[in-house]
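See below for the structure under consideration.
Here the complex is missing one protein chain, while the rest keep their positions.
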Amino acid sequence: MIRLIVGRLAMGVVVLWAVATVSFFALRAAPGGPFDEERAAPPEVMRNIEERYHLNEPVLVQYGRFLAGVARFDFGHSMKRQQTVGEIIRNHAPYSARLGVFALTIAITLGVLLGVLAAHRQNRLGDHAAMTISLIGISVPSFVLGPVLIMVFALGLFWLPPARAEGFSSYILPAATLGLIYMGTIARLTRSGMLETLRQDYIRTARAKGVSERAVVWKHGLRLGLIPVVTYLGPATAGLISGSFVVEKVFQIPGLGYSFVASIQDRDYPVLTGVLVFYATFLVLLNLAVDIAYGVIDPRIRDKR
Amino acid sequence: MTVPRARSTTAAALAAAALACACGLPDTEYFGQVPDVSDRPRHLRFCNSGEPEGLDPATVSSTTAMKPVYALFDGLTDYDQNGLPEPSLATHWDVSDDVRRFTFHLHDKGRWSNGRPITAHDVRYQVIRVLHPSTASVNADGLEPLKNALLYNRGAARMVLRDTAGLRAGDVVEVLAVDGKTAAAWNAADTSPPDANVRRGSAPLALRDLGAPVADAYATVPAGADVTIVELSGDPLRPGRDTWAYVHFNRGDGVYGWVPYAELDVAPHAGVTYRVRVVAPRHTPGVALTQAQLETPDPPRPAVDVAGADVLMLPEVLGVRVLDDHTIAFETTHPTPWFVSISNNRVLRPTPREAVSRWPRRWTDVAHIVTSGPMRLVAWRQRDRIELARSPTYWNQDEVKLDRLTIFAMDDQSAATNFYFTGGCDALTANHVPASYVRKLKGRYKDFEINPYLGIYMTITHTEVFPSRHFRRALAYAIDRTQIPKFLHGGQVPTAQFTPGVPIAQLSDADLALCGVTRDTPGVAMLMITGELCYVPPPGLDFDPEKARAELELARQELGDAFPSSITFKFNQGNEGHKLIAEYLQAQWQQVLGISVTLEVQEWKTFLSDTKGGRYQTARFGWIGNFPDAEAEFLPMFQCDSPNNRARWCNPAFEAAMAEVKPIRDRKARLVKLREAERIMIEDAPIIPLYVYVQLNMQKPYVRDLSPNFPDQPPLHEAWLDPTWRQGDGPDGRPAP
Partner (left out) sequence: MVATTAPARVEAPAGRSLWADAWRRLRRNRMAVGAGVYIAVMLVFCVVGPWIAAAVGGLDATTQDIDHGAQGPSWRHWFGTDPLGRDMLVRTMMGGRLALIVAFTATAVALVVGVTWGSTAGFVGGRTDEAMMRVVDVLYGFPVVVFVIVLMSVLQTKSLVVLFALIGAINWMTMARIVRGQVMSLRHREFVEAARALGAGPGRIVARHLIPNTLGPIIVYATLQLPHVMLTEAFLSFLGLGVQAPEASWGTLVAEGAEKMVVYPWLLIGPAVVMASTIFALNFLGDGLRDALDPQTRKD
């Protein structure tokens, strides 16, 4: 296990380098620069700005400067805002994290519940009802679901704030919007995983031995049945955190996803690469955790490794 | 054919929600909740259009940033309720007869938040900061009329320090080449020329405030490290033992500071050869040139070579001079009648040297900032909100009605409008209501109004791709602008004229007389100075299908095989209106001219890059002026060398007309000539104006003295909340809805 972890971490460094490099060159290849505006500045003014941010240097020199910074965990200064990339991550990541944890809690709790219920009552009313509910999250895009929730709970009933992150109550609607999307997927994966598992020999054995149905489902079945869900948790968590920008925008939550997308639109190169490397680090660790979780849940994988 | 019936619960839920929203707009007098504000009559919560890119008046440029910046920093003048300059730090100003010298007289009551008096030196320092290359400010452009401003900004305007090679000490020269290479050659090689302003100290340099002892130094430059001289105290031509130098140490975030000039004892680029040419006689701002001097053009001077140590880039070359602590004079290259109009601009709002020196990039942090305006900075939560409070050091306390001002960063229109609806903020910044809402808001809620705005929406045509004038004119004649407000619903003013303004039909009788038009004249007029100056742009190529087809026929004959069978139209995403306009133009050109049009929507920066780089055929474009002046803010974009000349239209007749405008001193005569220039442009159709922008404004009924103005710079600190508004007999201090 230790070897696995060390090996994966070593690979992780390579992954981070690749992500940093690709993003560095990709955004610079995209048309437009951070200082292009509708009202264009005279060339002499632009030249001073480019000099200040080293944008006039050959790309490879900029790349070397960038890598040297990354090695010291210094991603530099934003080209559009009066902050360093580190400050931007520190300021905005907590909002996304709160939103993500809340949303994931909703998604997993409801999703697993619905999925198990559906598998347990396959092709019966409970199954159809559970799947229908889970499908609401899948079928309705967040840019529709969010405004609809706002319309009803904020503008219609005045129960919850329609925007901004100010206290717990303001996270309810965005977390629900975000969570429902993943809830649907988790419910479906749980269902199919559970169906698969409930047919296994050992479940039959358990049943034959007279283990109660509740224990069969929740204790023995869920363990293997959750493998697809665990697989999905990696991308889901990443998506929740990085892809939550639509929700962050609709609800005006100053999270990192929102800063990230803004950095692409602004061509704020240092922020983009910095946030991206931050995300990638997170993903590498997350995937490692998922792989370890695999081993814990399914001893067969662990033993055969 | 059957419409499939939705049988799913999703559909049912959607339908229910949609029903809820269809009836969601309440049938009330005001849009959404009107909270009780009796507990906070002096606290305004304002929904801004996003996160400002910074708070430094020298570098910020977005209208988003101007809201907090103008509350924090005072200017020579400020915006009044109509958006025009009103005295602030300056009590009055003089304009010389040749309209090239502007002398502002400051009162002595101005104080920084640290208690230091605000003087003319602070204003000059701001001009230097904005223009100095190390600040790298996009706003340098805004000081373009100031003498030698852009030459200084690119490091090419320098001052000769002693008599040498046919030059006299004090001559201002333009650098043509450094070490045998022109600026273009250095640029092409992606390197900077060696700079004669770079110095080193053979001992460590203690950076401090002017005249302070070494013990008060806030930064130390290691011995032998490069610093750049920005400014010299005293007479730069005779640096003596008491002379100090203000230097920039470019490491980390950078730092500026004063050191005794004598300590800068190493000049690494002293031997570099500069090839220079005298640009103008030594000027003395505040003193008018004689008539003879004015009318005699400078004879061309030969280029000469000079050693680097003899030429320094110093602010003395600029057309700005402090006459005494409370008098500052500006000099411009040409007669610039609109110079006073920029006196409330960010580029002339002083910034505190003591803070900027220590933390050049971070001086606006809450811990470091020193301000001069009616409000001071209390907290700045990025992308969330900025908290301001009344500044106890502001000189004009009577004018400040607020104790507290909260500015929310809300860049999503729907979210901001929803937030306003639930009473989260008291007022929305201009145009922060989704355009599609307007039809339901207009005339229904008393807290919504539509006001004129200083912007023009147009299409641009790449004139190198479509060199045929007839073809471009055909495109312009084919568009029926009156249809546009019908599908945009925003109250836009359809126009074929370029310079925006107020519809002539809405002018008062006095303004009609001022503009020299009658009420039934079609089109718009721009009121430049209330009661004094009005500009009526020349008529454009308005909808006329017959003429359109006739022009197209001419173009067909002219172009022969080169006649374009189809064209592409580019627009940027992010605004629902752009797409509707594009689809409408496509249909019109197809219908009237039979030209097939391909639409191409692009992400914003890509769109900017493509239009600027000439990679388009036709495209949408918008232009918003900072102040109402056709000459300063609108027509320069059609000059051949303008970076904003995206149509790549270059017309000698237009250039000549614009050149003729420049020396004219009488404003009315100037406008007559200007109108001729604009007519040349509009007749040649490099652009097709479509409509004049409007401002959509929302504010709760209890908000007082926050009146929207033409350039969208309402003085926020003058606003206040009236908790007893319901008892009042109609709104006072508020324009009627």
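A and B label the chains in the order they appear, each numbered from 1.
We adopt the following convention: contacts are C-beta pairs under 8 Å (C-beta built on N, C-alpha and C of every residue); 3 or more make two chains touch, one makes a residue touch a chain.
What you are looking at is a predicted structure, and each value in this text was computed from that prediction instead of being measured.
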{"item": "In the full complex, displayed partners of the excluded chain", "value": "A, B"}
{"item": "Of B:N345, B:T429 or B:N572, the one touching the omitted chain in the full complex", "value": "B:N572"}
{"item": "Options B:S96, B:T336 or B:Q602, residue touching the unrepresented chain", "value": "B:Q602"}
{"item": "Candidates B:A165, B:A303, B:A510 or B:A587 - the one touching the absent chain", "value": "B:A587"}
{"item": "Sole contact to the chain not displayed, among A:L27, A:V70, A:A103 or A:V271", "value": "A:L27"}
{"item": "Hidden partner chain, touching residue among B:H269, B:H326 or B:H489", "value": "B:H489"}
{"item": "Absent-chain contact - pick from A:V14, A:V59 or A:L157", "value": "A:V14"}
{"item": "Touch residues of subunit B, complete complex, unshown partner", "value": "1, 3-4, 6-8, 10-11, 14-15, 18-19, 21-22, 24-25, 414, 434, 436-437, 439-440, 483, 486-489, 572-573, 576, 579-580, 582-584, 586-587, 598-603, 606"}
{"item": "For subunit A, residues in touch with the removed chain", "value": "7, 11, 14-15, 18-19, 22-23, 26-27, 29-31, 122-123, 128, 131, 135, 138-141, 143-144, 147-148, 151, 185, 188-189, 192, 196, 198-201, 204, 207, 227-228, 231-232, 234-235, 238, 242, 260-261, 264, 272, 276, 279-280, 283-284, 287, 294, 298, 300-301, 304"}
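Criterion: only the chains that are shown with their structure count from here on.
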{"item": "Euclidean distance of C-alpha centroids - subunit A vs subunit B, Å", "value": "39"}
{"item": "Residue numbers on subunit B that touch subunit A, as the complex places them", "value": "8-10, 13-14, 17-18, 20-21, 24, 32-33, 51, 53-56, 61, 133-138, 140-141, 144, 150, 153-154, 187, 190, 192, 253, 361-362, 364-365, 381-384, 408-412, 414-416, 418-419, 421-422, 424, 603-606, 608-610, 612, 621-623, 643-644"}
{"item": "Sites on subunit A touched by subunit B in the complex", "value": "30-33, 35-45, 47-49, 51-53, 56-58, 77, 80-83, 88, 91-92, 132-133, 135-136, 139-140, 144, 147-148, 150-152, 154-156, 158, 161-165, 249-252, 254, 258-259, 265-267"}
